[in-house]
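Only one protein chain is missing; all other protein chains are in place.
Note that the chains take the letters A and B in the order they are written out, and that residue 1 is the start of every chain.
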Amino acid sequence: MSNDPFPPFTGTHRPRPEGPFPPTEEMLSEPVNPEEQAAREARLREAWKEPTGIAYWTAVNNDKVGAWYSLTALFFMLCAGVLALLMRIQLAVPGNDFLDADRYNQFFTMHGSAMMFLFAVPMFEAISILVLPAFLGARDMPFPRLSAYGYWCFLIGGIFVLGSVLFDVAPRGGWFMYPPLTTRDQGIGSDIWLLGLSFIEVASIAAAVELIVGVLKCRPPGMRVNLMPLYAWYVLVVGGMILFAFPPLIAGDFLFEMERSFDWPFFDPTRGGDPMLWQHLFWIFGHPEVYIIFLPSIAIAAMVIPTVAQRPIVGYSWIVLSAVGVGFLSFGLWVHHMFTTGLPNISLGFFSAASEAVVIPTGIQIFVFAATLMVGKVQKSLPMLWIAGALAIFVLGGLTGVMLAIAPFNWAVHDTYFIVAHLHYTLFGGMIFPVMAGVYYFYPFFRKGKMMSVTLGRWAFWLIFIGFNAAFLPMHYTGLMGMPRRVFTYGAGMDWGWLNMLSTVASFVIAAGFAVFVWDLIRPKRDMEGRQRNPWNAGTLEWSHDVPEENWGVRCIPFITSRYPLWQQPKLIERMDSGRFYLPDTEFGHRETLVTSVLDARPLHIQRVTGPAWITILAAAFTGGAFIFPTFHWYPPAIVCGAFAIVCVLYWLWTTTAQIPDAPTGDVGLGLRLPRYAAGPDAPGWWAVWITMLGDATAFASLVFGFFFYWTASTDFPPAGAPGADGALTAATAVLLALSWGATRVARGIHRHDRIRAAQGLMAAAVLLTALGGTTLVLAVIDLQPTTHVYPALVCALVVWLAAHLFLGGVGQAYCLARSLAGRMTPLYDADLCNVTLMWHFIALQALVTCAVIGLLPGWMA
Amino acid sequence: MSDRKEEFRTGVGSLMKITLAPWIWAFHFVICYGATAVWCARLTEGGDTDTLQIALIAVTVVALACIAACGIVGKRVWTRGGFGEDGEIPGIDDEESRTRFLGHATVLLSIVSAIGVVFVILPVLMIGTCR
Partner (left out) sequence: MRVRSRLPFALLPGLPGCTGRQSVLDTAGTDAHTLLTMFWVMLAGLVVIWVAVNGMMLVFRHLSPRRHDEALARKMIVGGGIMLPTVVISALLAWGLSVMPDQRAPGDGLRVEVIGEQWWWRVHYWPEGAEAPVVSANEGRLPGGLRTEFDLHSDKVIHSFWVPALGGKMDMFPGRRTMMSLHPDEAGVFRGQCAEFCGASHALMAFETVTMPPEDFAAWLEHEAGPAVPPEGEVAERGAVVFAEQGCGACHAVRGTAAQGQVGPDLTHVGSRHSLGAGILEPTVENFAAWIDHTGDLKPEVEMPAYDDLPGDDLTALATFLMGLK
């Protein structure tokens, strides 16, 4: 650093943004020298060059990963659809023997699981990865390799789970996996479900982290929160929901797999367990999940409708209210899946009330759309046809939902075909149709000006719309006539035959509609003439895309002052094309994007973005191994895979994240000079850690909830006189881990003040303290026998959870020490230490809570 | 460091402020649900809910008062300078209009949260038993 031409920045004197912001009209209209412009474009093109040949699969660009992601999700959806058709054939006539009971049960389990975990949620992530950067005028997602890693995890996990159907070993306990049926189940089906889908849930959380950070920190300069495209609001809300909804299920999966693999009796009533705990954890996930699917799809409608009406949305803040309101209320609905479980009437009443309250924000969305169409000049188009179909279907599904939220009525039709009809109405209306609208609407964006056929689109619409209603409307009646769900056959005497035959025939009409759609989607369109950049005359930023395609995302990052910039900022496209906005160049040939502030999107720094890599695929493969081998109880290879996965991730972090930049600051154009490095709350990486740990804390909270749950559910929890964790060792653990946290925190502070040696000493001490704390933790419970009763089992589960976190926390501390020793972390460039300290805030909290719960709580409860 | 922490506080802080009312709804909901579960499972003999009713009504009054406070503050921010009476927020590209937008969203979320809180207390009033 001796020949550094820039001022000598230090840990305490860090570079800051310098130069004018916001830019004036004069600055923006200043022309750029064409030669210079061409040279910049060449440099950008080189930096963002797409790998070719076999290395194509190493691409991490959001448009590549997003396209693979969405096509894979579509493929899984078609597979799950085929399972549905096979089930419909079986049910077409009473007493059919097309499928036997076991295979039917596998099929309905896989149909639900695949549609939810392999299609609906991943499709949201796929579409968001695909379009969000364009909505925000960003070059790429903030962590492209994380998206790629998530995709490869999803692919491996999806093939593993869905493939089990072909080998007749698929899970067969329903997508809700209620124990004790599933804990008692022989064979590996339930393990495939638990481990395979946990693996995919991890990928979902990774995507949620990335999308939240993308929306908060990667908006174009000037795009304040009140100017964000509505889709971004929905993504923000849904990302937050994933963080609070998925972790309880992961905690549940953890307990469940411990019971299946090691006979820890969490759900076994003969040893103090309770199957209801799983139902709670599953539906705390399961109901928000429905809205996690629904909101992003309705977000597509919120993008399409202003375009169709050719005017800005009426009631922008109402949509925000609606998204946020639904996000919150959806967490108070889970027991409406458990209305018949015999909980006290008052408790049911709370959930009945919240289930009804959620109607209000949901309804507001629909009225906002209606209001926008009312005051706009509506142009007929294929996307609008699908949106109208979506609303017709969704409103009916929503209204039957209002009926079902009334607990007594629910007692009558719960677990009948009435529910099957209701849920398909909400999911087709709330997810399939809006997503189809989105495909037709965004297709010219994905394929750079090519359009899908209007004729085929109409055919697909009417086939699916008519087929859907003919198949599912009668099911309401079938359910009222008494037909329960999940039955593989029924008797001729029940008079359900004609209704089922109707549904079966109509289901093939739906399938025909999808066949038309898929053909239209994939048929070659080489002769497509008249490539239009913005065929719908839309107002949002994604339609400023480059036609023909460029790999750099956006030519330059625009300055935004309106909600519909293409309508309201007339010279925007021209200026973007000629590179007059921010970051029109890449100084050192790296991939870069801008990071801005959360509220007002003030430019903060230049973020280096990672490029193609094999390591993400390797990391995903090893992670897959770590989840898949335990299915067959092959633990040694699983542990080896887990270790290699950690090595891969460390290599990936070591070589590409928090790199010391070529220069402390860089010119981003329009007179603005920004830092090239950020640590702490400025840095997207710090936000990612914060958000991930929030999700992690939710999972931990679910385990602690288990403790309270057993206490309220049973009169002898903890059992009188049962041995618990050793008090002295538990206290020692708490002290050691608090010290480890303190050492890390102090190391970060003094490291900034150039006391590098002392900081390294503290980091080494922290690693040691963590190891010691982990040891005392394990010793504290070493004598417990978790198979005997749920109480020792839960204590041990908390210890296993914490021990895993201590392992990761210790690796983090050692990583910082190694970075410092290798000269890759300096007082000025200390993002690693900031992030690990942040992680330790959460670990220390979990450690103290764990010690209190296993050490102190049993005394108070007894 | 302090200015960087600022980004986290003002950024997330302001966004979290608009969700204050829904958070109150959520806490109210959890208290009602948790108190009922513990009361009916551990505390009551014979399933009467009189004490529970009184306690939860008190909690509800407090929750509604807090939500009303959120709404009033939001309303002030939203209509600052006499704007927004018709529901639209004029001008959108300055800091002031961003603040007013957040105020408007706060008001709307307060309304929905208040309705939610009233709905959630209904079962306590209408069902007087642990059965």
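Here is the rule we go by: a contact is a pair of C-beta atoms (placed from the backbone, for glycine too) under 8 Å apart; a residue touches a chain by one contact, two chains touch by 3 or more.
This one's a predicted model, so the numbers in the text were calculated from it and none came from an experiment.
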| item | value |
| --- | --- |
| Contact residue for the chain not shown (choose from A:L28, A:I159, A:V395 or A:L779) | A:V395 |
| Candidate in contact with the missing chain, chosen from A:G349, A:G449 or A:G812 | A:G349 |
| Residue touching the undisplayed chain, where the options are A:P20, A:G491 or A:P570 | A:G491 |
| Residue of A:F21, A:Y178, A:F446 or A:F508 touching the missing chain in the full complex | A:Y178 |
| Residue ranges of subunit A at the interface with the undisplayed chain | 94-97, 100-102, 105, 168, 173-174, 178, 180-181, 184, 186-187, 269-270, 273-276, 314-315, 318, 340-342, 345, 348-349, 352-353, 356-357, 359-360, 363-364, 366-375, 377-378, 380, 384, 388, 391-392, 395-396, 399-400, 402-403, 406-416, 479-482, 484-495 |
| Residues belonging to subunit B that touch the chain removed from view | 86-88, 111-112, 115, 119, 122-123, 126-127, 129, 131 |
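Note that in this section only the chains that are shown with their structure count from here on.
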| item | value |
| --- | --- |
| Between subunit B and subunit A, distance of the C-alpha-averaged centres to the nearest whole Å | 26 |
| Subunit B-facing residues of subunit A, complex | 216, 222, 224-227, 315-318, 320-321, 324-325, 327-329, 331-332, 344-350, 352-354, 356-357, 360-361, 561-563, 597-600, 604, 680-682, 712-713, 752 |
| Interfacial residue positions of subunit B with respect to subunit A in the complex | 1, 4-5, 7-8, 10-12, 14-15, 18-19, 22-23, 25-26, 29, 32-33, 36-38, 40-42, 49, 87, 89, 92-93, 95, 97-98, 101-102, 104-105, 108-109, 112-113, 115-116, 119-120, 122-124, 126-127, 129-131 |
